[in-house]
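Removed from the display is one protein chain of the complex; every other protein chain stays in position.
We call the chains A and B, going by the order they appear; numbering starts again at 1 in every chain.
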Amino acid sequence: MSDSTESTHSSTGEYARLETKRSSGRDRLYAFLLNSYTALVVGFILLPLVVISLMSFTPSEFLRFPPDGLSLRWYREFFDSRTWLLAMQNSLFIAVASAIGATSIGATAAFALNRYDYRFEVALTGLVILPILLPPVIIGVAFVTLFGLLGVGGQSWTLAIAHSIFFSPFPFVLVSQGLADVDQSYEEAAADLGAGRLSVIRRITVPLLQANLFAGALFAFILSLNEYIISWLISGFSFKTIPIQIFTSLRYTYSPVIAAVSLLFILMTIVVMLLVDRFAGGMWE
Amino acid sequence: MAHESQSEPATERSRLPPVKYLVVSYPALALVSLFAVPLLLLFVFSFFQNVSGGYLRYVLTFENYVRFFEEPLYLERLVFSLRLAAVTTIGSLLLGYPLAYRLATTDSSLLRRSVLMVVVSSLWLTFIIRGYAWAVLLRSNGLFPILASRLGITETPVSLVPGYWALVVSMVYVFLPFMVLTLYTSIKNVDHELREAARNLGAGPLTTFRHVTLPLTKDGIVSGSLLVFVLSMGVYVLPRILGNPPQWTLAVVIGNQVTVESNVPFGATLSIALMLVVVGLIAVTVRLTGVETFGVSATKEVDQS
Partner (left out) sequence: MGQIVLNAVEKVYPGGVRAVKNASLVVEDGEFVTIVGPSGCGKTTTLRTLAGFEQPTSGTVGLGGIEVDGVPPNERDTGMVFQDFALFPHMTVGENIAFGLTVGGDWPEDEVDDRIADMLALVELSGFEDRMPDQLSGGQQQRIALARALAPEPEVLLLDEPLASLDKQLRESMQVELRRIQEQIGITTILVTHNQTEALTMSDRIAVMNDGRFEQVGTPTEVYQQPATKFVADFIGTANVFDGTVQELGDGRVTVDCDGVEFEALAPDGVAVGDAVTVVTRPEHTVVELDTARSNVLEGEVSVSRFLGDHHECHVTLPSGTTVVGVVDDDGPAVAGGDKVSLGVDAEDCLVVVE
């Protein structure tokens, strides 16, 4: 019985002494360049945000960079100000309403288009996607016209409706993706086992799509929270959301309160992002 | 047929329209009444006459469109918007492709997820905050001008805000994530085995990129560029914060018309013009390159799965 290591020697005995060939090193150079560039771009993306965050802690009235000390006075000013708090309240309510509205429209449309055939399929798909293609200002003007005609100008619930429509493409795309991934055989198995159509939707489809639905709602929520132009046009000075308030403040001053609000928003966004990642993290891969 | 028992509602179910129409009615109605209709209204309004003071005369006229073409300001703004969008697109492509490439080809899952999260998070922040951040960085006591004067590039810190380049920088900054995400998906879809095969056949890293990766990501480049271009055309906030009137886009002018000037009909006209340009661009690009963008494609082939 031959030992396995013996047979690795060539039949002519010990293997020939090898000369060495060295690599040209080009690969490592390119890898280094690419990595440095990536770091620079990531730095570029983070820089403004870091700067603002730092600035929100400045004790002085003006924006000084580098800041001279740490202070929470601007956060206090934010939480003490009726104007800002009211704007925050408006923003949050509208965002929640928009999230619900956008998801209901987008998800239903996604479901309908995925599961059934219609003659007007292309038209409907185009209509669902169109809102994000058009410059928001145009949509804002269109809604102003509509609401003006209907005599409901300047009321905050109209903004919720506008946002629901404007942001419905996002849940639509996400749920469509999700439906494409969900194997229809799960639903068929359920039906075969006796579940009625509504039951199937309730117990099989929706739970499987949970992540996408949640992600879509979160998308709409955060986008609504941050949206300026449509909000401004529709509000017509009669109510304010945070973006509107920020923009108004910017006209007169660069007060660090804005930096404080910005950081709060950044944090909120990060939390939402982490939530989305936790529930539907596979999306990014 | 067997006679149905009395207790059973006769043909109640068959009188309701089939489920598939019920399901689609909600979104369809919502979209049609709250989206298609307002747009149609916009179109109609663009033909109305405006009377100063914010009143309208419900008379159909072409005078708004005539004004758009005759008064040089508006076409100027449109051209400026196009130029700005082009510069932004090129800038974000040059900046974004290497980043997307690194993300798509790295083995480190941690790197990929964290950078992607940073990119996506910045995406959601309101333009206002991001524009404001650049205003702060580029003002006379901001980081970059101070750096420039320390390095001797300028004598004293020169404020770049408000100004064209501040606007461009902030626009590239704001739209970069869109480009990166689109390119990332596209690059990721190129089977890494293809790159390995090219390497095995003697192609170095740059050659492999040129002959394999780049051609195969053509679709992603077109998609991403179109997306950034279209979004840039509609930007309102950034020119307001970071630019003077010479740097205002058509979107800004529209906003002014509707609010400050209280001239909704003309605002509508400008909107229609802008919309036609944007939609036209999308249609032309999709037709010319055959690339599928936003689910719209040039061919109606059924997806074979």
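Everything below uses one rule, namely that contacts are C-beta pairs under 8 Å (C-beta built on N, C-alpha and C of every residue); 3 or more make two chains touch, one makes a residue touch a chain.
Predicted model, so just to flag it, every value in this text is computed and none were measured.
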Task: Among B:Leu60, B:Ala197 or B:Leu276, single out the residue that touches the unshown chain.
output: B:Ala197
- request: Go through chain B and note every residue touching the omitted chain.
  value: 191, 193-194, 196-204, 207-208, 211-212, 215-216
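Criterion: only the chains that are shown with their structure count from here on.
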CA centroid of chain A to CA centroid of chain B, Å: 15
Query: In their shared complex, at which residues does chain B touch chain A?
result: 19-20, 23-24, 26-28, 30-32, 34-39, 41-42, 45, 95-96, 98-99, 101-103, 112-113, 115-122, 124-130, 132-137, 141-143, 173, 176-177, 204-206, 230, 233-237, 240-241, 251, 254-255, 258-259, 264, 267-268, 271, 274-275, 278-279, 282, 294-296, 300
Residue ranges of chain A in contact with chain B within the complex: 26-27, 30, 34-35, 37-38, 41-42, 44-49, 51-52, 55, 63-65, 104-106, 108-109, 111-113, 115-116, 118, 122, 124-146, 148-149, 161-162, 164-165, 168, 173, 197, 222-223, 225-229, 232-233, 236, 243, 246-247, 250, 254, 258, 262, 265-266, 269-270, 272-274, 277, 281, 284
